[in-house]
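Written below as structure tokens is the structure these notes are about.
With one protein chain removed, the remaining protein chains of the complex are shown where they sit.
Take a look at chain A:
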Amino acid sequence: MKYYNLAIVAVFSFFLISCSSDEDGTNDSIELTGSGEVSITFDNGFADNDLVLGSANAANANGETLTVTRFSYIVSNFRLVNKDGEKYVFPKDESYFIISQETEADDVELPEIPAGEYTTLVFGIGVDQEKYLQGAEGQGDFVTLAEENNMMWSWQAGYKFLNFEGNFTSETVADPTDFKIHMGSHGSSLDNYKEVTLQLPSNILVSDGMDPNIHLKIDAGKILVGATNSIELSEKSVIMVDAEKSPQIAVNVTEMFVVDHVHNANGHE
């Protein structure tokens, strides 16, 4: 009988010992000095699947099956908020980027970020009025880049913030029918520039020799079916300058971005 008791005591003590504290810590092990580069990966998907140009995606909530042939967007005005709530603004003139599934441009690199522990990423989608109103000269090389990537109507009409093209079928549209969604600010008459604030699931550490990465998961399916705006291609398959639907798409696009994970301190050692 004693044996059993002993075994029970032993098992018990084992489990007691096995308990571990699992408190969620912030970094307190290393000193952060100097500066580092923060990279942001825009991993384009559709619903929970990878987005492959030319391949049909699963039908969306409106019963429409999209085959995407172009998916590009402008991201801009990057800011990082540290754990004390202080905001670092990346130099505005260098803060405009095009993410393009066609050219596989999926990375934004922000060099010389001051050392620190950052909790939040903020960025814009498109080009803000302040920048646009600087005129063509104020844009630097970005106008050329935008033109090369089909992200510009004309200087007067302005930038396309989103260029989303392909074809679709639905219950009522049996034959694959082209769709085009070009969303932007329409010169200075309609401002569709929006911003996104993303809380990081784990803080990133920036320091000399520590260049973290933020991996975003993008859901292109949200462009048509957002939390509040649902747009049916069966009703209208070409949406460009549209005072009603463009602003809805601008809102939907802000819902595309989710932080999947972060990598700390990898890379350049």
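In this section, a contact is a pair of C-beta atoms (placed from the backbone, for glycine too) under 8 Å apart; a residue touches a chain by one contact, two chains touch by 3 or more; residues count from 1.
We take it that contacts and distances are computed from a predicted model.
Going by its UniProt record, the hidden chain of the complex is named "MetA-pathway of phenol degradation" among "Regulatory protein VirG", "Multiple sugar transport system permease protein", "Aldehyde dehydrogenase family protein" or "MetA-pathway of phenol degradation". Checked against the full complex, the one of A:N60, A:T120, A:Q139 or A:N203 touching the unshown chain is A:N203. Only one of A:D48, A:D84 or A:D175 touches the chain withheld from this view, namely A:D48. Against the chain not shown here, chain A presents residues 2-3, 6-7, 9-11, 13-14, 17-18, 20, 22, 24-30, 43, 45, 48-50, 201-203, 205, 215, 217, 260-267, 269.
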